[in-house]
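One structure is given below, encoded as structure tokens.
Shown here: the complex without one of its protein chains, the others still in place.
Our next item is chain A:
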């Protein structure tokens, strides 16, 4: 699916890791057909940005991480739900605009990559927009 991507300049507006050399954390994205792709995310950036930089499908992230579009929706693997944590009020509100929201739903632009998330597994829904 070719989608107009607003955010080819994610670096320009996206949160960049502040201070010091960033460390890496492995993140596995499982798409809606079950195919898994494991990539390295820099701590301090977001899971959405990691997806975009690595051409992960099914995360159009139309608003570029502004928590304003809900097209970066992912399901956090049950084993990681606790470590990843709960969405903020603003994210909960935005999740109203995602489809098929489950208790382990998160917006990936609101998950910051941290060393303790090394090994994180998330699944993308079949439809975002």
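Operating definition for what follows: a residue touches a chain if its C-beta (ideal position, glycine included) is under 8 Å from a C-beta of that chain, and two chains touch if they have at least 3 such contacts; residues count from 1.
Keep this in mind: contacts and distances are computed from a predicted model.
**Student:** Absent chain per UniProt: "Ferredoxin--NADP reductase", "Cytochrome bc1 complex cytochrome b subunit", "Tryptophan 2-monooxygenase" or "ABC transporter permease"?
**Tutor:** Cross-referencing UniProt, the chain left out corresponds to "Ferredoxin--NADP reductase".
**Student:** Consider the whole complex, including the chain that is not shown, and state which of A:71, A:108 or A:124 touches that chain.
**Tutor:** Of the listed residues, the one touching the omitted chain is A:71.
**Student:** May I ask which residue of A:38, A:88 or A:127 touches the chain that does not appear here?
**Tutor:** From the options A:38, A:88 or A:127, the contact with the absent chain belongs to A:127.
**Student:** Given the contact definition stated above, which residue among A:62, A:77 or A:118 touches the chain not shown here?
**Tutor:** A:62
**Student:** Please identify, in ascending order, the residues of chain A that touch the omitted chain?
**Tutor:** With respect to the unshown chain, the touching residues of chain A are 2-4, 6, 8-9, 62-63, 66, 68-71, 92-93, 95-101, 126-129.
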